[in-house]
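Left out: one protein chain. Kept in place: all the others.
Labels A and B are assigned to the chains in the order they are written; within every chain, residues are numbered from 1.
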Amino acid sequence: MLNGYGGQVLRVNLTQGSVEKSDLDPDLARDYLGGRGFAAKILYSELEKGVDPLGEANKLVVAAGPISGLLIPGAGKTTFAAKSPATGGYADSNVGGMLSAEMKFAGYDLIIAEGVSPKPVYLYIDNDTVELRDAKDYWGQGAITAETALKKELGDDFQIALVGPGAENLVKYACICHDFGRQAGRAGVGTVMGSKKLKAIAVRGNKSIPVADVGEFRRVGREMLEFCKNSDAWDVWVRLGTAGVNVPSNEWGSFPTRNFQSGHFEEMDKMTGEYMREQIVVTDKACFACPCACGKYSYTKKWDVHVEGPEYETAAFLGADVGIPDIEDVAYANYLCDELGIDTISAGNVIAFAIECFEKGIITTEDTDGLALSFGDSEGVFELIQKIAKREGIGDVLAEGVRYAAEVFGGGSSDFAMQIKGLEISGYESRDAPAMMLAYMTADIGAHHNRAWAITYDIEVGRDGVTPDKAAKVIELQHIRPLLDALGGCRLQWVELGMPLDYYVPAMKAITGVDRSWDDLIHIAERVWNLTRSFWVREMDGFGREWDYPPPRWYTDPVPTGPSKGKLITKENVDKLLDMYYEQRGWDQNGIPTREKLDQLGLDFVPS
Amino acid sequence: MKDGIELTLVGLLKKYGPAQVSLPIESGQTVLDVIGRLGLNPELVAIVMVNGRQRFKDSPLHPGDRVKLLPLIGGG
Partner (left out) sequence: MHLTADSSKCTGCRLCQLACSLYHFQENNPKKSCLAIDPKFPDPGVFEVRTCTQCGECAEVCPVEAIVQNEKGAYYIDSEECTACLECVEVCPENVIFTHPDREAPFQCNLCEACVDFCAYGALSVE
C-alpha cells in the first residue's frame, strides 16, 4: 500500500478491447509524484519518436496526484496528456472538478488508453469492475447532452470525462469535458481521445485513500483550509471567478483584442466580472475540496442556455479577440464550444485570425462559404464555431489550427497567426510584458499561460525590463505551477488567496509518509520540465531556439492603441530573453538541455 | 468612518501601504484619487471592490463606502 495513492494503474488497450490492472510503481511515485509528472515520464518512455498523434501508437494518459481526493484545498485537478495532434510535441492539459478524486476512490492513480477502438466505446469503472462498453448511442452527441445521458443511465454518482463532436471529427484543439462545463482544453488531448473512439470515461469508487498520519494530515489540511477561508481576497474570487481579471488585464493592455492587434478593448461595460455576476451567474461551483469556488455557473436568458463561465480566457477569445462586447453573447459562444467539445482559447484565436485575414482581403467570401467575416459579429462567430466542429467548408481549414490556416491562406498571414510551437497563444497580449512573453515562448506545450503567469511580475517590477531576474522568475514559476500539476492541486489557493506554498511540505509528509523538503519537490518539478523539453528535442528534428520564437507581430508591430501603445519587444530582446533563460536553465545556446543538467536531474535515460 | 471610506489593502499590496485605514473623502473623488493619495502605483491595483462589487478605477466614491484594493503582482 502506497500512502496517498489509489495504488493501481489501469491500462486499456482499445484495439483489442482489453483492460489490464497493475500496481503503481513506487519508484515512479517517488521520482515523479503524480499528475503531469507521471504523464511526462510515461509518454517519454513509452512513445517512440514520430508516432502519429491520431494513430494507434499514441497514448492518452489520465493522471491523479498524491493529494487528489484528499482534504487539501484545491485538490481537484486531473491531468490528461498525449503527444499533441495540434503541435506534434508534448501535451498535457488539466481540468478541475471531481474526476481525479473519484479515480482514487476507485483505486486508480493512472488510466492509460492505448490503441484505437474499432467502434465507439466508453470506459466504465465501478471500483474493481472495469469494462469497455458500446458507446454508439452517445457518439455524435454534444458533450453536455452525453454527460447528462450517461449520468441518467449509470447514476449521478459517476464522474465522467468525455468528448464531443469536435473530437469525433478530429478538430485539432478538441477538449476533454467534465462536470458540465469544465474542460482539459488545450493542445488537442480531446482529439486524441476522439481518435481512439473513446467517447467517455465514467468512474465511481467508494474506497478510502490511505494516509500515513491521519491526525497530522487532518491538522495541516484544516490549517490550509482556514488560511483560504480567512484570506481577504476570498470574497473577491468567489464573487467574480477568473472573470475578475477581465478589467485589470484590459487596463494592463494585455486583453487580446481583434486577433492581438491590440491589448485594449474599448467596450468593457458588458464584459466585466461584475456585470457577468449580476446578469447571468446562477451558482458558485467548486472543484473537489476547494473552499474558494471560482467556478461561475451561468444562465443567459438572451440565448436560453446554461454554461459554466465564461472564464477569463473565454471572455478574452470569444469576446475581445473576436470583437464581441457582450458577456451574454460570449456565454452563448462558450456554450457552443462546450457542447461541441472544442477549446474556447484556440477556437477564438483562430476565428479572430480568419476575421483579420478577411478584413485584410487575404481571404474572401469565396473562401468562407459566402460568410462576410467581421469583428464584433456574434452570429458569424457562432456559425464559425459550428463549422469548425463539423469541419464544414472553411471550418475544415480552421479546425487544423491557426498555424495551418496561415499556410493555406498565405498572403503573409503567418506574421499574425498568433501561435508558438503550433499552439494558439492564450489570453495575454505580451508586447509590453517581457517575462510573460518569455513564459509563452518557453511553455512546454506551446503558448499557454498556466506554466508561468509571469505578467504579474512584469507589473510589479516594471514592464520594460529585459533583465535576468525576469528569466529567473519565469523559471521559478515554471517549477511551482507544474509541481502543483504533479501533486494534483490548483494554484488559486497560492496565487489568488496568498496561501504559503510551505504548507505542501508537511501536507505531503503527512499524506505519503515521505519526508521531502520544498527543494526536493522543486527538484522533481525541474526534472519533469527538462523531460518535457527533451520530448520536443526527440520529436522535432533540428529542435531549438527557433521553436521558441513568438509570431512576428509580437516583435515587429508596435501596439497601436491603449495603455501599451507603441510597445513591442524587439527581436534582439527576444533573443536576449532566451539567452538568459537558457543559461539559467543549464541548457545550451540553442535551448537543448545539456548532458550535465540531465544527469543532475536523474534523467540518464534521455540521450544527449 | 461617517465622512470617509473604509479602505482595505489585500495581500501583497500591504507591502506598499496600510492594511486597513479610514480615509476622509470629498465629493467627486474617485478610486484613482485614493490610490494617488496613498502614493500607490495605480498599476499595482488590479481589482477594485466597492461595497463588495467590482468597480472601475474612475468610479466616484461616497462617504461610508467600503473599498477593497486587490493586487495581481509578484508572479503566479
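We take it that a contact is a pair of C-beta atoms (placed from the backbone, for glycine too) under 8 Å apart; a residue touches a chain by one contact, two chains touch by 3 or more.
Treat the numbers as computed from the prediction; the structure is a model and nothing was measured.
Chemist: What are the shown chains that the left-out chain touches?
Modeler: Touched by the chain not displayed, across the whole complex: A.
Chemist: Which residue from A:T15, A:S45 or A:T283 sits in contact with the chain not drawn here?
Modeler: Touches the omitted chain: A:T283.
Chemist: Among A:D27, A:E48, A:D156 or A:D502, which one touches the chain that has been omitted from the display?
Modeler: Only one of A:D27, A:E48, A:D156 or A:D502 touches the chain omitted from view, namely A:D156.
Chemist: For the chain that's not shown, point to the residue among A:K119, A:R218, A:K302 or A:K360 touching it.
Modeler: Final answer for the missing-chain contact: A:R218.
Chemist: Among A:K229, A:K302 or A:K360, which one touches the chain that has been omitted from the display?
Modeler: A:K229
Chemist: What residues on chain A make contact with the chain left out of this view?
Modeler: That gives, for chain A, the contact residues 69-71, 98, 101, 105, 144, 148, 156, 179-181, 205-209, 211, 214, 217-218, 222, 225, 228-229, 234, 238, 282-293, 295, 297, 299, 306.
The definition used in the following text is that only the chains that are shown with their structure count from here on.
Chemist: Help me check something: in the complex, which residues belonging to chain B touch chain A?
Modeler: Residues of chain B touching chain A: 8, 10-12, 43-44, 46-47, 49, 52-57, 68, 70, 72-76.
Chemist: Applying the document's contact rule, which stretches of chain A touch chain B when the two form their complex?
Modeler: Residues of chain A touching chain B: 231-233, 235-236, 239-240, 244-245, 247-248, 251-252, 272-274, 277, 435, 452-454, 456-457, 459-460, 473, 476-477, 491, 494-496, 498.
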